[in-house]
Each structure stands twice: as C-alpha cells, then as structure tokens.
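Only one protein chain is missing; all other protein chains are in place.
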Amino acid sequence: MTEQTNILEVKDFSVNYGYGEASVRAVSDVSFTLGTSRVLGVAGESGSGKSTLVYGLTRLLRAPGVISSGDVILNIPGPDGVRSFDMLAATEEEIRSVRWTNISIVLQSALSALNPLRRIGREFDEVFRTHDKSLSKDDRKARAIELLAMVGLDANRLDRFPHELSGGQRQRVMIAMALALRPELVIMDEPTTALDVVTQREIVSELYELRKQLGFAMIFITHDLSLLVELADEIMVMYAGHIVERAVATELYNAPRHPYTLGLMNSFPPLHGQREVMTGIPGSPPDLKALPTGCTFSPRCPYAMDICREKVPPQLPLDNGTRLVACWLHEPSVGAAVPVELSKKFVSNAGGAQ
Amino acid sequence: MRMLLRRLGVYAFTAWVTITVNFILPHLMPGDPIQQLIAKLTGRVTPEEIRAIKEQFGAGLDQPLYLQYLHYWGHLLQGQLGTSISLSAPVAQVLGSQIWWTIGLIGIAAVLSFVIGTFLGVVFGWTRGSRFDSVIPLATFLQSVPYYFLGTILIMAFAVHFHFFPLQNAYDQYLSPGFNTTYIWSLFRHSQLPILSIVLSSLAGWMLGMRNMMITTVAEDFVLMAVAKGLPRRRVIFHAARNAILPSVANFALAIGLLVSGSLLVEQIFNYPGVGNLLVQAVGNEDYPLLQGIFLLITFTVLGANFLADLLYYLLDPRTRTATAH
Partner (left out) sequence: MKSIQIPRSPKVLIGFGILLVFIVLTVIGPWVAPYNPSSSAFIPNLKPSWQHWLGTTTLGQDVMSQLLVGCRATMVVGFIAGFVATILSIVVGLAAGYVGGRTDEGLSLLSNVFLAIPGLPLLIVINSYLPSGEQANPLVVGLVIALTGWAWGARVLRAQTMSLRDRDFVEAARIIGESRSRIMFSEIGPNLLPILASSLLFTILYSVGVYTTLAFLGLTNVATWNWGTMLYWAQSNNAALANEWWWVGPPGIAIALVGTSLALINFGIDEFINPRLRAGGLSARRRRQLGVARRPRLGFTPVQRITTYPEISTIPVTSAEGIAQ
C-alpha cells in the first residue's frame, strides 16, 4: 500500500486546561501524521490525555481547554486536487464546513451522545439536511436505512428513541451516523469501552469490515492494546500528555520498547466500566498540577535510572526509524543495558491484523 | 399513561382534601367563627339569610358533624356554593361572572412570562460568561419584588406621573361593554399595565431557572455531538434548549401556585375586576361563603393547570411514555 497523501498532519500540538499560572498542560508537543485510509490507534491509561488530544485536534474541546501550541493540517481531497485546511487558523464557519463532511467523531458513551428526546431517524435526517440540501426527504430516509443496514441494524430502529435501544445498538447507530457523509477521517474515542466484551469484539470486527469497504482513515482510542492490534496500522501510546512510544501496530504489540507500553500490555482490561486498574504498573498516573521532573513515568517505572528523574527523555528513533520511543534506556550515550523484555526482535512478515 | 393516571389520582385526592379542609376549617378554629358571624349578622339580615348561612356550613348547626359534611357535599355536587353575605347573591353566580377577567389577565400574563422568560434563559444560558451575565443581579432583584408592589410602582411611574397608561379598572368606565372597537381598545389599554407588572415580576424566575438548566444541558455530550456534526449554531442551541425546558415544565406546579397567588393582588392594585379583587373584598367583609368559594375555585384552577403541565411534560419527554413502572 503506497501512501500519496496524509489526511492529517499534526505538529507539536499542546493543550492546556485553564489560563495563566493556574493552567495545566494535558497534551504536550504531540506530532504525528495519519495517511489516507490508515488507522492510528491511541492507547494509554485513564487520564493520559487521549480524549483531550482528539477533542483539541477537532477544536471540540470545552472550556477551560486551550490549544497552546502546534499545527493541525487537514488535507482534504476534492475534485480539483487536495486542499490544505488549517484547523487552528480557520474561522468557526470554515470549521463547521469540514465537520462531519470530512471529520466525524464517535464518543465513548452512546447514550449521552444521542439526544434523549429525539427519534434516531430524526438525527440522521438532520445531518443530511444540514450538509446536503439537494437530498429529498425520501432520499434522506433511504440513506439512513442503508447506513443502519451497514452496521447490522434493522430499518425500524429509525423510529426508536435512544432509551429504547441497547448499548450496543446505540453505539452502532453512532457509528452509522459517523459514516453518514463518507468522511475521510473518523475519530473514535473509546467507542466500545462501555460495552460488554462480546459486543466489543463484534463492533470492532464490523469496523474493520466497514473500513475495508469505505476506506476512511481512523483514529481509534482505547485502553485495550489487544483490541488495537486487530484494527490499527500504527499505535501511539500516551502517558501524562506525552507520546511515549509510536510504532507500527504489530511491532509495538509484539516487541514493546517503552516500559509503560509493556506495563499497559500486562494489565488486564476490565470487562465492564471505564476505569482501568493497572495491574501491570504499580501506582497511578501523575497529577498534572505536580508533574515529576524528568520523565513523567519515572516514579512508576521499574527500570528508572537517575537520569530519568532529572531530564526529559527525547523522542528516539529506533528500529531503522520505524518507531519513536521516549525513554533513556534506549539512548546509546546513557549506556544502559536494555532489559530483554524491552529489546525483543520482531520479524514483521508474521502478518498483522487477522 | 400510567404516570398521567397517577397524577390524575393525586389531583383528585388533592381536590377532595381541599373540599374537606374547606368544610372542616371553620369547625376547627378556636372561637367558632361561624357562630360569631351569625351573632354579628343577627338583626342586620333577614332570618332567611341566616338560615342560608347555616345551610352553607352544614345543614343547621345542631346536627352531628358527619351529617353536616354529607350535606355539604350534596350542595357542592349540585353546584351550590352558598350565598355571598356581602353581595347577597349566589357565590357560584358571582364567581362565574368574575372568573373570566382573572383567567384572561393571569392566563395571558403567565403565558407571556413563561415564553419570554424561557427564551431569555436560553439566550443567557448559552452566552454564559458574556456581558449578558450582568442582568442576573437585576433579575434576582425583580424576582424578589412582590407583584403588588411592582404594580404600585408601575402605576406611580407610568400612569400617575407620565400618563402613559390608564390608571385603573378593566376598561374606561364611561363606556358600556359591547363588541365594538372603542370598547376592545379600551380593554386592551387597561390590561397592559397589570399584565406588565405580572410579567415583569414572574419572568425573572423562569429566566434564572432556564439559564441554569441551559448551562447544565450544554455540558452534555449530545450537545457537543450536535456541534461535531457541523449543525448551525441555531440548531445546536435548539438541541440543548429542548432538553433544558423539561425541568421548567416539571416545576410548573410550584410556579403556577406562586404566580396565581401573586397575581390576585395585582387585580386589587389596579382595581381590576376578577377573583383576586373579590377575594380582597371577601376578606374585608368577612364574607366566608364567598371566601370558601374563591378558595375552591382557585385551587381547582391551579390543579387543572398542573394537570395541563403534566400532559405537556408527557408529550415532551418520550421517556415517560415508554418507561416501565416508576
């Protein structure tokens, strides 16, 4: 697969909560690019800044969130070539024009994301009516039915209210709605966390199929790394607002290089609920108001060295530059012996997602 | 449906309580107000009228209480509310001629204040943190001003001092009622200031409540989704407002009672015909039959308004329609 364009280019992106001295930095200097039709997985414990990142990118973040640095460029393909859209410089009206047409988003809890007083059909109708004035009422309905069929739901769901659907059905409705205008980029913020394991798996495999069929690019956020390997091309692991490791999905999963990634893989995701109990890593994520000096993970890191507590680690390119790791263990000049579990060889012909 | 039936049950029960309280109160009070009244009236009115009063408060005062109660019910069911002492006319007839003034005045004012207050609440809730926030202290003050006091001030300012509005009454006293433009125009002009004072003093409550609910609702995910879907701002606000209005409707019970109570006195201030004015007269004249009749009428009207609000809630919130037992 050759990538000509990147749908999304993010550079040095930071987000603060609050202004002035009282502010905390929840996302720090995040850079990445996302190729057309590719899937980027974002993993990390609760509170690591995953949601803040994607809401910030789409400028949906609520007050007191403030974007404090960076560039976010959306490359929108059109009839006359690719148009570069600067998310951070655009006006409100311009941003509105790319929303849902080019970027759509699915939230963690589908129940709260659907207006409780409206039938499902009306929500679909509203999306079409807003963005494509040429569609007739019947066309809009036909499109909605088609979309529901894509996620395995019956047409009669259109007449239902959100509280009349099960959790899995609601999330399917949200996914169908996110695909309504065939956007180039779909963001999924833990779309399956509130569901039971069986439904989780079903929805993930449906997503996999849909993506193959429709070819949209996707940012998929989850706690659960094992879910990501099936879906993502690349995985980004976040901790306290920083990217600690970024690599091709299978490589990251089979041969983690950052102690935090390793810990994350060893922790068992809970069957229900959102809150992650990190059995793999003792301790809890740091308070953003009192971040430790040096590497933010150092107080919980079993391999922490003196330098980790003093200096912020740089993003080191490893494995021929296919991955980035922010960890002093891998900096040759430090001369640390990399533990075996963090230096596994990985042969990538074993195949990625099944 | 179950919810509506339940509410209906509560209102039926409340109606029964109201009627019973109405009957029992004079008997419970220290010093037996009825006997005192009769003593006071003896010699001033005909024995026939005395008998009518006795009938009204139970058929003769020598019967046991439960029999009196049954008689009382019997009269009520025949639509007999007794005879007004001060007006020497059947209470039912007096009320029937005056109720429409009150329903017209308070009804229009209540609807106006609900609509305007809710609209302002939506706007101020959405623009929270803007310059509009400075209306809140003013609204809080307005909310605390007694209706009748605001009415008095408005009369002083706009009728006595500036002559913008007619002073008192429901229409120009030189006119005789009839279906003609002069009369209707006069009605309209005379109703403006009373309506304005009711609207001004009750508006702030709706506004502040709606503003709070709007702020709370805007923090919900589905409102963010509406933004993410690229809906125009107007639509986003509508999504939020449609949900935020539910508690306002649910709180109608409390609000309508306060609004009606407050508005009754506005009638007196403006010398406007209606139940409120009658009430004040009845109090002044110790006209107990009239007082009781008015109390029943007001309570039943408020119960009716409450039920309408319940009906509205039921229509507005699909969750009440399909909810399992609750």
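A and B are the chain letters, set down in written order, and residue numbers restart from 1 in every chain.
Simple rule for what comes next: a contact is a pair of C-beta atoms (placed from the backbone, for glycine too) under 8 Å apart; a residue touches a chain by one contact, two chains touch by 3 or more.
All of these numbers come straight from a predicted model, not from anything done at the bench.
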{"item": "From A:V30, A:L61, A:L264 or A:C295, residue that would touch the chain that is not displayed", "value": "A:L61"}
{"item": "Contacting the left-out chain in the complete assembly, out of B:Q143, B:Q192 or B:T320", "value": "B:Q143"}
{"item": "Per the touch definition above, residue among A:A90, A:L111 or A:V248 touching the missing chain", "value": "A:A90"}
{"item": "Chain not shown, touching residues in subunit B", "value": "10-11, 13-14, 17-18, 21-22, 25-26, 29-31, 33, 127-131, 133, 136-137, 140-141, 143-146, 148-150, 152-153, 155-156, 160-161, 167, 212, 215-216, 218-219, 223-224, 227-228, 236, 253-254, 256-258, 260-262, 264-265, 269, 279-280, 283-284, 286, 288, 291-292, 294-295, 298-299, 302-303, 306"}
{"item": "Positions on subunit A contacted by the hidden chain, ascending", "value": "14, 16, 19-21, 23, 25, 55-56, 59-69, 88-93, 95-96"}
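We take it that only the chains that are shown with their structure count from here on.
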{"item": "Distance between the centres, which are taken as Cα means, of subunit B and subunit A, whole angstrom", "value": "55"}
{"item": "Of all residues in subunit B, those that touch subunit A in their complex", "value": "129, 219-222, 224-232, 235, 239, 242-243, 316-319, 322"}
{"item": "Complex interface listing, subunit A residues touching subunit B", "value": "58, 60, 62-63, 96-101, 104-105, 107, 109, 112-117, 126-127, 130-131, 161, 163-164, 177"}
